[in-house]
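Supplied in structure tokens, the structure appears directly below.
Shown here: the complex without one of its protein chains, the others still in place.
Chain naming follows the written order as A, B and C, and within any one chain the residues start at number 1.
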Amino acid sequence: MSATALLQAIVDGVLTGGVYALMAAGLTLIFGVMDIINIAQGAMVVLGAYLSYELETKAGIPLLPGLLITIPAMFVLGMAIEFCFMRRVRETERAAMSILVTFAVAIIIEGVLSKAFGVDYVQLHASYVDKSIYLLGFYLPWIYVIAFVLAAVLLVALYALLYRTRFGRAVRASLQNRTAADLIGVNVDRTRMIAVGIGVAITAVGGFAFGATNAFNPNSGYDLISRLLAIVILGGMGSIGGAMAAAVFMLVINDVVAVAWSPTWAPLVFFAALVLVLSVRPQGLFGRSGVRAQ
Amino acid sequence: MDISGVSKSFGGVKALSTCHLEIHEGQINGLIGPNGSGKTTLFNCITGYERVQSGQISFRDTDITNARPDRVFALGIGRTFQLTRLFARLSVLENMLVATQRHEGWLRSMIRRAGSASERNRAMELLDFVGIAKLAHDPAGSLSYGQRKLLELASMLVADPSVLLLDEPAGGVNPTLIGHLADRIAQLNRAGKTFLVVEHNMEFVMGICHRVTVLSQGSTLVSGTPDEVRSNPAVLDAYLGGEDDPSTPQARQPVRRPMLRKREVLGGPEPLLTLRGIYAGYGGGDILKDVSIDVPEGAITCIVGPNGAGKSTMLATISGLLRPRAGEIRFDGRVVSGKTPGQILDLGIALVPQAHSLFGDMTVRENVEMGAFTIRDQALVRKRLAAVQELYPIVKERADERAASLSGGQQRLVEFARCLMLEPRLIVLDEPSMGLDPQTRQIVFDMVALMNRQGKTILLVEQNARAGLKLSSHGVVLENGTVRLTGSGREVLEHPEIGALYLGGAAAGAAAP
Amino acid sequence: MSALSAPAPGRARRTRAVVAGLWLIALVIFVLFPLVITDSTATTIAVYTVIFMAATTAWNIFSGYSGYLALGHAVFFGSGGYAVALAARDWHFKGGWDVFGLLPFAGVVAALIAVPVGLVALRVRRHTFVVVTIAIFFIFQLAALNLGFTGGTSGINFPIATFPPATYNNPFYYIALAILVISVLMSWSVRRSRFGLQLLAVRDDEDRALGLGVKTRRVKLIAFVLSAFPVGMLGGLYFYFLGQVYPQFAYDPLFDISLALMGFIGGIGTLVGPLLGALVLETLQQYFTQSVSGTGTYLIVYGVLFLAVILLLPRGVVPSLAMLWQRRRVRAATRAAESREPARRGDMAGVAR
Partner (left out) sequence: MRHFRRLAQVGAVLAAITVLAACGSSSNKSSSTSSSSGSNASSGTGGSSPITIGTSLSLSGDFAADGQAFERGYQLWVHDQNAAGGLLGHQIKLDVLSDASSPSQVVTNYQHLIGSNHDQLVFGPFSTLLTVPSARVAARYGYAFVEGAGGGPSVFGEGLHNVFDVTVPVKNGLVTWAQWVASLPASQRPKTAAYATVNDPFTQPQIPVAQAILTAAGVKTVLNKVFPAEVTDYTPIASQVAAAKPDAVVLGSVDVPTVSAFVHAFIQQHFNPKAFIATAGPDQGDAFVKAVGTGNENGIFVPNGWFGGLKKADSQKMVAEYIAKYGGTPSDVNADVAEAYSVGQAIAQAVAATHSLDNSKIIAYLHSGVTLNSVQGPVKFDSLGENTAGVTQTFQWQKGNLVESIPTTAAGASPPLFPKPAWVG
């Protein structure tokens, strides 16, 4: 296997890693504010992809402008799910309960999607899908670049939202110390609801990026969520920076193994890496060692 | 058991600094000291729940420094928790049987039924011994607070440890039960058990202990017989708070004047905040019972009282974190009881809670700005921030450091700064000096006084009764969730019963003649 | 509920007698079922149902009692299946009763796998534990896909069992029933043993259990291995019944979720709960799938029912009922307590904590 191939694998890994980082960021944000693992995140990405697909094929709205519709839609969905289910998960056995509840949500979404679209694989298409740029001795598909840039922009925006705005402070406050947040007049419940909304809204973009680079069908969500969970845990739960780093790390490993060894072993290495890291660092790469403190 | 030079600190706060302590075999050793003096931390270090950073702990000359909890227990050292911890979903009897130690292979342990007849009988005996045998088959979660304490003690005894560490066994337990508990401990001690008891109830400690050690600022202050300790001025200071000229109530001739009804005493300005017949508590029942007080505008009112008197609960009720079950709270003539914390905040009541309430991962500036969260006018926020920085230079100096990196005292000041951002009319402080060294404590108190001079009405709860009352124009003494005394700061401070409240009946007796 | 929490000796004996009687009746019903109802559909579904009842019971021995939600038991199920398939293929079993002889072997394989898996996974708690089990699950599925000896995507076929068609299901049914009885006995003896008590202590307050001398790590690991063993045997039986084992189905995420779901619906941490949950759910699912054609419909129904159960009776059927009964006694108890100590005070924790 040539050096270019390896180089290309690494570049691919970084670019796709960016997309996964975006999707994982939503997951880890929701975990941070709700202490809930949203198994439905994968299904939501697929839902987002289908929304783009529908707009593109039926309404003829191109992908990127379509986001202006899908993002708000997903935002509302997220808030609804938070209000109806997540906030009702009881405190004891919250870990187990949250996973079961969101899994139920996931299969409902999957069911609705397969009723609406059937189970054939589809893929998003756009004029720029076949274009590519030549660099470092290989061709780099535009769609990857676009997806990556989009993801990067959103991550920056998310960061700015959390660390530069009043709302962001509210989120971080209610995340760190609920009582104190109450005492300074933060409406913790509303804050959480919006935060979850945001965490889900970015899956719309994740869906676009995922759907443009991957073929998907209603149950693509599971493979996705398992990877996202791995990334989030590896990065350290609740740490957005960690999720980003972990995403890129994992995807690069994945693609390099695929090229250097075999694509069929790549996903296995992906999960093995997680288990390995955790057996040395139970709190994940960037997690505060709060994992053991219950 | 011997503990030498143990140190432990969390973030900026030093919980234990080179602390020494010997536990004498076959004796009941008392461990007392004001809040935040590191008693519980010491327990955790001994029993392996927290790692000590330096120093050594040895038990019968085996080194148990940083041993895992199960090993420590296996060596015969049992402990109870300040907030009782039980296996809530197991029955009382099952709770007892968990601790039964039997050295046997896991296979046997899996086949053999939990609790052989003999173990059950022993368990029942012990339950009977602490007087809760009747409840043996109820789920532990349904027990009352006092019963939990007893069960926790009993569940340890099953394993028959030679040393028992009790963390506030009498805390929040009603007097009759306390007496019961004291008898049990004495009885066990006669049977050869060694005890280390952390307790705030002096009557209790002084009553049963052979030796008492006083912990202060995370290191040993005094150690000796109850009488020695009691007559040691430093001890009373540790409790009532240090003074430039250390002297005890016994030394001072108590001012004898009849306690007047408070309204007459507190003539002066109109009360800004009034509580009338407040009943409140957490799940387990009322902690506050028919509490009525006035907080006069522009004054500093200090609430003192022993642990578990309901001081923090009262503040929580005022700030809206806890809804009163009955009674009415008026602020500036308007009823505030039942409003949300946010609403109450908007009305101008700011609470600085007892627990460290900063957002550790945010910078100091962000923390302070969070204080003005409800203000959307950024210009105003900036103005206020400037003003606060004027008052608290630290907010400027350490602006961009993570709040968690500050020391306890500094964090306190930042908390003050934060609560000033809304320019509240009433500032409620819960134990502002808790866990602070004398100098910082002084700075904090100066700040309180300063804020008061700038026209803020202040209501504070203070363990350090003397310093608190000296600072205040009005004092309220709370005990068992009811108002015991009220008066001007000085009256309350010099009232003989204060000593009694803190150091138990004996001290009161000493003060009486 | 174990005999431990029986109210008074007299009543205890009576309750125990009644309970034992009920168990016996249930057992008799299960033994007679395929003899009375010979319809092949019914018996087929019965085989699956009993298998899932046993699997959920075994899962409950770990997840129910320790409070750790394991979503990776398909690892043991599938590995058991592969163990039997490989052994039967390489040692040229002719198909029939002989293959059943391999089931204990499958159980052992599963248990052996559980040791390293447990050592790794049990280092972490709560969410992280769940995700680690999922990750390990995927590792096994992918390994089965890629390793040569597992026969890749189309998996391995079992030797064809030569039982008469009319009563073909019965051998499988009775073997499954035997494993079910074993698992229930395991679960029961664990629940009442000192070991089980320590496990429950871990569930309620792991740190304090440690402080009372419970070797929490060892206890958790043993429970994990214990619950893997029957699941491995069941895997061997299940896939032998189907005649083939292939990765996506051997290591099926739905299996993990099903166990958890059946457990939670019935009520985890109890003896009867998992049995009930599996009995109801598996039967419904089988009949249901046959009739519902619409793609996705049954997913939606599954999900909605699932949500309804979790929101309406979060503790599961059995404990919810038990709690109602208990509340009454608790109220009595507290009343008694109050009378015993009139000036009782609440928890002093306050806002400080």
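The rule is simple: a residue touches a chain if its C-beta (ideal position, glycine included) is under 8 Å from a C-beta of that chain, and two chains touch if they have at least 3 such contacts.
Since the structure is predicted, the reported quantities are computational estimates derived from the model, not experimental observations.
K.L.:
Using the touch definition from the header, name the shown chains in contact with the chain that isn't displayed.
P.N.:
A, C
K.L.:
Please pick, from C:L145, C:L197 or C:L237, the residue that touches the omitted chain in the full complex.
P.N.:
Of the listed residues, the one touching the omitted chain is C:L145.
K.L.:
Can you tell me which of C:N157, C:S189 or C:S320 touches the chain that was removed from the display?
P.N.:
Counting the whole complex, the residue in contact with the absent chain is C:N157.
K.L.:
If I consider the whole complex, including the chain that's not displayed, which of C:F33, C:Y48, C:F224 or C:F264 touches that chain?
P.N.:
Within the whole complex, the residue contacting the unshown chain is C:Y48.
K.L.:
List the chain A residues touching the unshown chain?
P.N.:
Counting over the whole complex, chain A touches the hidden chain at residues 2, 4-5, 8-9, 12, 16, 84-85, 88, 114, 118-123, 125, 129-132, 138-139, 141, 144, 213-216, 219-220, 223, 255, 258-259, 262-264, 266-267.
K.L.:
Identify the residues of chain C touching the omitted chain, counting contacts across the whole complex.
P.N.:
Interface residues of chain C facing the absent chain: 39-45, 48, 142, 145, 151-155, 157, 160, 163, 165, 168-169, 238, 241-244, 246, 249, 286, 288-301, 304-305, 307-308, 311-312.
Simple rule for what comes next: only the chains that are shown with their structure count from here on.
K.L.:
Measuring between Cα centroids, what's the chain most distant from chain C?
P.N.:
B
K.L.:
Determine which of the two chain pairs, A-B or B-C, is joined by the larger number of C-beta pairs in contact.
P.N.:
B-C
K.L.:
I'd like the Å distance between the centres of chain A and chain C, where a centre is the mean of that chain's Cα atoms.
P.N.:
Whole-Å distance between the two chain centres: 32.
K.L.:
Calculate how many whole Å lie between the centre of chain B and the centre of chain C, each centre taken as the average of the chain's C-alpha atoms.
P.N.:
Averaging C-alpha atoms per chain gives centres 45 Å apart.
K.L.:
Got the chain C residues that touch at least 2 other chains?
P.N.:
Only 207, 351 qualify.
K.L.:
When you check chain B against every other chain, which residues touch at least two of them?
P.N.:
Residues 321, 353, 355.
K.L.:
Provide the residue numbers of chain A that touch chain C in the complex, in ascending order.
P.N.:
Residues of chain A touching chain C: 31, 37, 85, 88, 90, 93, 95-101, 103-108, 110-115, 118-119, 179, 218, 222, 226, 229-230, 232-233, 237, 262, 264-265, 267-268, 271-272, 274-275, 278-279, 282, 284, 291-292, 294.
K.L.:
Which of the residues in chain A end up touching chain B in this complex?
P.N.:
Against chain B, the touching part of chain A is residues 166, 169-170, 172-173, 176-177, 179-180, 182-187.
K.L.:
For the complex, give me every residue of chain C touching chain B.
P.N.:
Residues of chain C touching chain B: 4-7, 189-190, 192-198, 200-201, 203-205, 207-216, 218-219, 222, 269, 326, 329-330, 333-334, 336-338, 341-353.
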